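Can you read through this structure? Questions will come right after.
In this view, the complex is presented without one of its protein chains, the others remaining in place.
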Amino acid sequence: MTEKIILAGFGGQGMMLLGKLLAQTAMIEGKYVTFFPSYGTEVRGGTAVYHLIISNEEIFSPLIEIADTLIIMNQPSYQKFKGMLKPEGLLIVNSSMVKVDSSVKSKVYKVPATELASKLGNVLVSNIIILGAYLAIRKLFSADHIMKQLREMLKNKKRELFTTNKQALESGIKVIKSLK
Amino acid sequence: MKQLLTGNEAAAEAAIQAGCRYYYGYPITPQNELINYMAIRMPQVGGTFIQAESEIAAINMVYGSAAAGGRAMTSSSSPGISLKQEAISYLAGSELPCVIVNIQRGGPGLGDISASQADYFQAVKGGGHGDYHLIVLAPSSVQEMADLVYDAFDLADKHRNPVMILGDAQIGQLMEPMEFSKKPREVFPLKDWALTGAEGRKRNVIKSFYPIKGQLEEFNAHLQKKYRTIREHEVRYEAINIHGADIVLVAYGTSARICKEVVKKSHQSEFKVGLIRPITLWPFPEQVIKTMSERVQCILTVEMSAGQMVEDVRLAVEGKCPVHFYGRTGGGVPTSLEIMRKIAEVVPSNLIDKVNRILPLVEVK
Partner (left out) sequence: MQSLYKKPKTLIDTPTHFCPGCGHGIVLRLIAEIIDAWNIRGRTIGLAPVGCAVLAYNYLDIDMCEAAHGRPPAVATGIKRVHPDHMVFAYQGDGDLAAIGTAEIIHAANRGENITFIFVNNAVYGMTNGQMAPTTLLGQKTITTPSGREPLNYGHPIRICELLAVLDGSSYLERVSISSPENIRKTKKALEKGFKTQREKKGFSLIEILSPCPIYWRMDANESMRYIDEEMTRTFPLGVVKDWEHKN
């Protein structure tokens, strides 16, 4: 098993945390994992891109040339990275901010993450909603394991934040389940 | 316990574990995670953290702390390392142990912030003035970054010589599971040459100025003798599959990771690719390369530069087999497919068929 995921969005959309949660969980489950932020030039603004590889075998290059999965949070990232998905790959988009065109032939899941997050009262958890969707599709890890890591990462933060994140994860899972 | 850390953070924490209590730095991408980590961590262990006004100030603070007997470190990336060169020459000339981390980025000039290996010459050939050498260590994983930084402090003290860790933007920012397996250092070698106040002993002077005719030559002879000892005892490298290999790759750091993929894929075919990965870039593992060159058809050096280490490979090989080069510059990272194509281009004609059979194995799927 090797899963190559490209995560991309605006700076503040929490792609770092999403990737770290998956990477941390993979590590604890004894998988090989690399997580690499791929910046553009030394300038501000724009998109944040992360390359995450999870595998049962040693990982050589942490750079992804062709992705198994694309997780895309905003339109500029979609335009920039859609070409990197393999034909039978998986595309998960934050449909509150991304319009998918007909050029993409792979399986597409549209999750209105920003909207759902606002409904939960915190737009910042849109990343966790997307994570929930990803887990429900790929089933790489159980939601419980992810929650455990999240609890660990948020241990110095307010309790409500954890509760909102938990709801966010569940709401992401639900979106996918309701499709099936 | 395994942790998920960036190479930069792993380097910082390993320094703390090795007993480094004096860190001086100046922000520069892509090594910011290192200085940022030190800003938080040094005060926790009662150490000194100073964000200096420049790289020049930072390395001279290292010079001071090293002269005073402390374990001191600075880190930067290419343009900042260029600024430090004068002081690095002084450190070598005053035989002061310290650790300097270079998370290389693209050059020349302001270049960019992506991974590069274009500071090889500067690191191993003496970037500053005078006849001197740094011990240069090149990690190719986050784990190895931590291990080598820890060892670097011991090597520096053992030989009274500055040690450079030559990483790059990829190793610095990559997160991988790693572990601090070595015991935190609490006992340090005696430094009877250090500046501690001359109470009850002859005074110590730290300097590199030898104005009286003959003295400087004598001092240089001493340095060269020390460098010979380091050459004899401190060479480190990793060799994979070099026995019976049709071609051997030579690569370090990030490039070596990708070469390993080619080596691994070649297991599935009858065309055998080997790899020598220098871990010490100075002293360079010339002996193993020389011996191996007598047995293989050709060598391919892979770097993220326009061709720097390849010169040392050629010196080691002394013309015994052809040495080819594949490089990417300006943020380009070689892919396994590119390396395979280059192999196909350079192998002697009797091997072409074998190579063509393995090419499909490295096509990205």
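Here the chain labels run A and B in written order, and each chain numbers its own residues starting at 1.
Throughout what follows, a contact is a pair of C-beta atoms (placed from the backbone, for glycine too) under 8 Å apart; a residue touches a chain by one contact, two chains touch by 3 or more.
Since we're looking at a predicted model, the values are computed, not measured.
When the missing chain is restored to the complex, the residue among B:Asn32, B:Thr74, B:Ser89 or B:Thr280 that touches it is B:Asn32.
Listed residues B:Gln3, B:Gln51 or B:Gln297: the one in touch with the omitted chain is B:Gln51. Although one chain is not shown, part of subunit B still touches it, namely residues 26-29, 32, 35-36, 39-40, 49, 51, 53-55, 79, 109-110.
Note that only the chains that are shown with their structure count from here on.
Spacing of subunit A relative to subunit B, judged by their CA centroids, is 34 angstrom. Those residues of subunit B that touch subunit A in the shared complex are 2, 4, 29-30, 112-114, 170, 173-177, 257-258, 260-261, 264, 333, 335-336, 364-365.
By the touch rule above, subunit A contacts subunit B in their complex via residues 20, 23-24, 27-28, 32-37, 39, 41-42, 58, 60-63, 65-66, 86.
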